[in-house]
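Have a look at the structure below before the remarks.
For this view, one protein chain was removed and the others were kept in their places.
Read from first to last, the chains carry the letters A and B; within each, the first residue is number 1.
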Amino acid sequence: MNKIIEVKNLTKTYDYFKKEPGLKNSFKNLFKRKKLFKKAVDDISFDINEGEIVGFLGPNGAGKTTTLKMLSGILTPNKGEIKVLDYNPEKREAEYQRQFALVMGQKNQLWWDLPPMESFLLNKEIYGVSKQEFTENLDELVKALKIEDIIDKQVRKLSLGERMKSELVASLLHSPKVLFLDEPTIGLDVIAQKNIRDFLKKYNQKRKTTILLTSHYMEDIVALCDRLIIINEGKIIYNGSINDLMKKYAPNKMITVFFEKEISANELKKLDKVYKIEDCKVLFKVSREEVKNFATKILSSDLPVKDIEISEVDVDSIIRNVFTG
Amino acid sequence: MSKYLLIFYNSIQRSLIYRFNTFSLLFIQIFVFGVFFYLWSSIYREGGQIGNYSLGEMVTYYFLVIFLSLIIKADVAWRVGDEIRLGTMTTILLRPISYFGYTFSRLAGEIVFNTAVYFSSFLILFLFLKDYLNISLNLEQVSFFLVSVILGTAIYFLFFYMVGLSTFWFGFVWGFNFTMSMIVSFLEGAVIPLDLLPEFITRMSNFLPFKYIMFTPISIFTKRTELTLDLLIIPLVWVIALYFISLIMFKIGVKKYEGYGA
Partner (left out) sequence: MELKKTFLKYFKIFLHLQKIGLMSRTAYRANFFIIIFAVLIQASFSLIFIKVVFGFLNNISGWNYYEALVIVATYLIVEGLMWVLFGQFNTIVKQIQQGELDGLIVRPIDTQFLVSVWRGDSEDIVRIITGLGVIVYALNNLNLTLTQITVNSFFYIFMLFNALVITYSLAVLFKTISIWTIEARAFFHLTDSFSRMSQYPTDIFYHKIVQTIATVIIPLFFMATVPAKILTRGFDLKIVLSSFIIAGVFFYISRKFFQFALTKYESASS
């Protein structure tokens, strides 16, 4: 397994000016401003192997996007080293740039008033993709994401999900070896999110493209990633497989059962693992391994179950656990 | 009342933050004035003359055109147009605040800020050139000038407020705003003094409100016109008329806007 991405002691500091409200302070700011520093990324190190899908998880402002931007060469680190595909991203060499793609969930790289196809053709020119490779990739990607109908529709008339899929296609036409995704599923509906996740998984299996994605949706990470790096306040607080993380910090899942009528306390005591009761709704905290059995037990019992929900403990709880854990 | 004052103060604050904008404009316009200064000076020192304008009147004319442009021109049409187009007008409509009052207070803040900044610099420039240009001022003239400028600013604001409101019907404002700014700048005398243009244009401009934005105040300042009251009453009538038309436009337009569930 060769290392595609190597990051050593990476640090990035931003400076900014303190701005207080009020007219008087605005005048004061004309003459004297206080410069403050924020360490967006604080001495982090990690490696990523070829073909891995690694997730960067963390709250807003944690340093995920900053790291991604340093890996793509947009920002220069204050300290530390980065090596991607044996290149130093800071140098912004064309040879390196032709081998990776960056897709940012909230930023639109397609031309607004034109159909995605035009942006695809433009990328073909910019990345110097041969006609053959372009046609092959285009067919494969469009089919896989099921957007045959919309590539000739103006981008501004597309839904957010269709736009995101088109952005993905545009970024993969030059067969990049590394794909950086920044919040790719943000703002999308559940179905679109799933489609994109499925696509990325299959694409990675077929092409062995190394994928690095940032997100604050746990579902993205769980569905896609082999490995997970959690960042908070610029520091890495976890770097390992998802399973290990789950076992260690999120050992439980939340089962919500909606009953037809209120269940007596006695009955519930028999079930054990009760977490919270809200009239006809009862929440159970059950360890991962026991979820299947527990749910089966509830559903096959003669309790008047109307509905049952099994949900992941949310990201923030897990992260909270990781901190306190 | 105090809410509009607050908007006014916030607008001034905002202008302070975007001071690069203000000062770079100042720098450029002084450069522009410099070029016009040399244009007219070199023409006159070679013995030429433009119409019945003296060198002082010509240079002062462009001096004031540039100065007034810096003060009067606020992006009314743009702002209003964008708020309609992007739907952000809704948040204002939902509040107990008049849209006109809100827009006016916001722009008044900018205009006051701009005046403070530009007035000082142009005053210094003016004092330097006063003798070279043969300008004499008296109190009556200056007061007339000030009132005339205020009325002209009001006309400019109201007219472009209405251009912005046209977005209710057109969907976007850019092209129309650009065209209108061009036409207005010509008819207000910012390109060439109105009394140097062919007669049919001068006559047409008498029926339009635009000449009161620049040409009239400048003529008052350079004493090219008698200080008669109609110079102030006619623009005042225009201000009132434009105000009421804008109210009607807003009323009709807003219904259309709300009809889209924006």
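Throughout what follows, a residue touches a chain if its C-beta (ideal position, glycine included) is under 8 Å from a C-beta of that chain, and two chains touch if they have at least 3 such contacts.
The model shown is predicted, which means the values in this text are computed figures rather than measured ones.
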Ask   = Any idea which chains on screen the missing one touches?
value = A, B
Key: Contact with the hidden chain (one of B:L123, B:I183 or B:I233)   = B:I183
Ask   = Which residue among A:D113, A:D149 or A:D302 touches the omitted chain?
value = A:D113
Message = Just to verify: which one of B:E46, B:D131 or B:D230 makes contact with the chain not shown?
response = B:E46
Ask   = Tell me, which residues in subunit B touch the chain that this view leaves out?
value = 18, 20-22, 24-25, 28-29, 31-32, 34-35, 38-39, 41-43, 45-46, 48-51, 75, 172, 174-176, 178-179, 182-183, 186, 191-192, 196-197
Note = Residues of subunit A touching the missing chain are 14, 60-66, 69, 72-76, 92, 94-95, 97-98, 100, 102, 104, 107-109, 111-114, 118, 121-122, 125-128, 154
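Assume only the chains that are shown with their structure count from here on.
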Query = Taking each chain's centre as the mean of its CA atoms, how far is subunit A from subunit B in angstrom?
reply = 51
